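Note that this complex is displayed minus one protein chain, with the remaining chains in position.
Chains here go by letter, A, B and C, matching the order in which they are written, and residues are numbered from 1 within each.
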């Protein structure tokens, strides 16, 4: 199969997530990066394009130009990855969707709810697909966890505990010129949620993806612990799910000793599971009243749901990039089906899109609202 | 040194915590059990006394009788352990305190705030000591954690996360004749808090002991997930500490796969620590910006605070019973000092007493109150 | 039941293992320490006796005196714990056995094979019991592991891997006045094996206890890495067991980062198990072709074999001292049966005695012999 021609918006030199998207797109060989508007600074865009070996003609100074020109080429991009700061997601995505180009967009959906609603409308009206890289859903054992809940192995769910602590913003690094820290703590570029938007939204997404539940209301106590910080760097959230389950969500960027410690635990009346992102090939499962089992990717206890997105045997760890690549590969299958006018693959329902994105935005907004009201319950 | 003559109220055959107290009292050889009112059922009290080798004359049918008779003997008990269901704690403790007998009482302090206040008054007026077995404070690495916070190694505290999940009440075992489950889910004997009172109070105590902080207000969402259960079996609590730190507390008895998974994490602007009760000889410490260190009991990184309550070299695990024994041994030193009219040992400040007990009662009450108001903030 | 009157040889102030034996004897309340010959230095013996609250008349200057005098008292000791350096084990044990006093002796059996054979003969001729504290066999999950192998859950055994690394002799601490290090590196007091005798013998014992196998021959490469050290501080051993299984044993006292990291793995054609002393409440079990299970003491997967020697619920860690106490408690049951002329309890077969001791001596000797022949195979 020929690789899908891919463009990229954002992701110039020094950007973390752009490099991740490029590797994720390459791992299974389904994409070929042929165009980019890699930076909002034209010289940087050009230099980054060169470094990536793009044809200079296809290294654009703005996403508008890229959408315009690429859509006119016969060999124009079929899909685009949007990896800019959050406030650019909506306008960029809309521009490409309107040209019938498939969009793979980094999370959270946008910086504001207004933008989110515009984008949602654009997605509804578009002929092309919209994929949101809530990448943690791509991990094989996360897929298995979801399938186990779905098939009733945990019984009726009661409690969902999710946490996502980091420590990289323990000090005021945004004041030292660190680019990543700068835009992520700037509400204009990042949105009103700080840690809530950056990582809380991942935690929320993961909890909902695995449990199959929706948050009905939440009470959030957000804090900016670092003096001068303009957005929250720690979020404490109580959640009540539709159907009666309850949960807690903790996100923090000021918890020394935590690198990227996303962890999910789900408990029902028949069993419990636990999964940690830093050791993603393992899923702990306790059928109530029996010993805990260690389920491993491609191991004896791995299910079809996990095996379908695995590449190599058990004990050979797959990591973050492979999980991310599973989103790209799932998107590729759907893009190809769409191009042929075929029904989208059944597994495409596992790939996050506009609905997950809107749920994430409602989550961030509800957290900010609740916190502004001293952690009152806010219905999502 | 001669062992301290000890009596016991409660703790007859089949009681879990009575056996624990007896072993804890024996481990370091500071006590000799010589009298008991081991059950509220006279025949059971007698049989239990026999099984433990008590002199039949000193195996009493009620704590009142024991307090009375023992206080008249020349070789009467010097201290008493109270290990009954919660609603008996206050009357029993008061009876012995009034006779000048030192009291070592299981937690939580009492079943009701009314009782707690009576007991507090009795303690204030008593000449004898009152010790509350919040045993987790006896673990060496918990002592070290507290000392590290106290000495500023973590800087200004920001976040305290504590959790205590179990799974033994996942089913309605109280309806199957399980004695432990029965009284612990009966509000008349246990108090208004279920998991909150049984284990949430431990979690709260541990968080405060290590952090040196006091909860200013909390918002709690308590749930009885098991149909028909009369007390909460899951508690989700947001906490705000005096001074600005914040935290979460989760206690649950319906989380399959968790045996007794008490875990504490404390984060400040200079570092973070993590400790888990099921692996109590380890303390994880991350000075911000440096690699995480594994501090082990009696190992290279162990401090005087930990070594003072350790018995054997690093790598030879000490467990729950030794941690519990550290409370008994600390109490013994204080009892002996008191008997000699000496100043109490400096380390006695580390032994939980009436203040920790009252704080625990306020915590349980605040949780129940807050939850009754849909998780509104309640000032403690 | 009345406690058994116990004496102790060795174990004066500062001795590590004496204190362990005393706590182990106390934990379940089956013994009362009433006499001692606590040091070979009379003044130290006296001071130690005082510190322990012994009646000065029963704090003896030598074990010979103690054996003599105590055996003449009506209330004389019924059992004695021998916790001296290795070279004293045999003469002391023989002295008490000849007086009909039950002996609980620390391992290894003796310092030399000659002594071992004399002791073996004395045990054979004695009316009293001889118990050897290979304490690691007392851990509940070790008992369970043995029972699982015995019942065939692992199938036909193929591979046994055992290791016991420590780091406390990484430097030449024996030259700095450290008493423990001094005698343990002195062949006259400790025996020809250094790490082999001190900890390799534990590893060998554990491997045989759990697997039920006997070493047929071994090839050992022993090394004294620390300049000037007179005994091995590292042992690399290949083992062939009767029946065809094979294994490796590694013991080391110069492996930085290892405190007391005894670990056993046993593999058969139907499954495998893994157990680590530093986390003794867990046993990992993999039935071949199924997910690994985490079996925990008193947890859902714990068997009668483990529960029989457990005190408290799962998740409340029992440690080294409780495992050690299980040897004392098992010995107490046997001593009481012997005193009544009853058959010894069935479980007494699980308590190490002279046979385990002789096997240990043959192991140490075979290691030393093999190593002297450049790691040639030596039949045990």
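Convention: a contact is a pair of C-beta atoms (placed from the backbone, for glycine too) under 8 Å apart; a residue touches a chain by one contact, two chains touch by 3 or more.
A quick note: this is a predicted structure, and the numbers were derived from the prediction, not measured.
**Q** Among C:84, C:258, C:282 or C:303, which one is in touch with the chain left out?
**A** Considering all chains, including the one not shown, the answer is C:258.
**Q** Considering the whole complex, which of B:196, B:260, B:277 or B:296 touches the chain not shown?
**A** Looking across B:196, B:260, B:277 or B:296, the contact with the absent chain belongs to B:296.
**Q** Using the definition of touch stated at the top, determine which of C:164, C:267, C:324 or C:348 touches the missing chain.
**A** C:267
**Q** One chain isn't shown here. Among C:190, C:260 or C:292, which residue touches it?
**A** Result: among the candidates, C:292 touches the missing chain.
**Q** In the whole complex, not just what's shown, which of A:47, A:173, A:261 or A:308 touches the removed chain?
**A** A:261
**Q** Please give every residue of chain A in contact with the chain that is not shown.
**A** For chain A, the residues touching the absent chain are 1-2, 16, 19-20, 22-23, 26-29, 53, 166, 168, 258-261, 277-281, 296, 299, 311-322.
**Q** Kindly note down the residues of chain B that lie in touch with the hidden chain.
**A** Touching the chain left out of view, chain B contributes residues 285, 289-296, 299-301.
**Q** What chain C residues would touch the chain not displayed?
**A** Spelled out for chain C, the touching residues are 158-159, 161, 163, 167, 170-171, 219, 221, 223, 225, 234, 236, 238, 240, 246-248, 250, 252, 254-258, 265, 267-274, 284-289, 292, 374-375, 377.
Going forward, only the chains that are shown with their structure count from here on.
**Q** Could you please state the distance in Å, as a whole number, between where the Cα atoms of chain B are centred and where those of chain C are centred?
**A** Computed value for the inter-centroid distance: 34 Å.
**Q** Can you tell me which residues of chain B touch two or more of the remaining chains?
**A** Residue numbers touching two or more other chains: 258.
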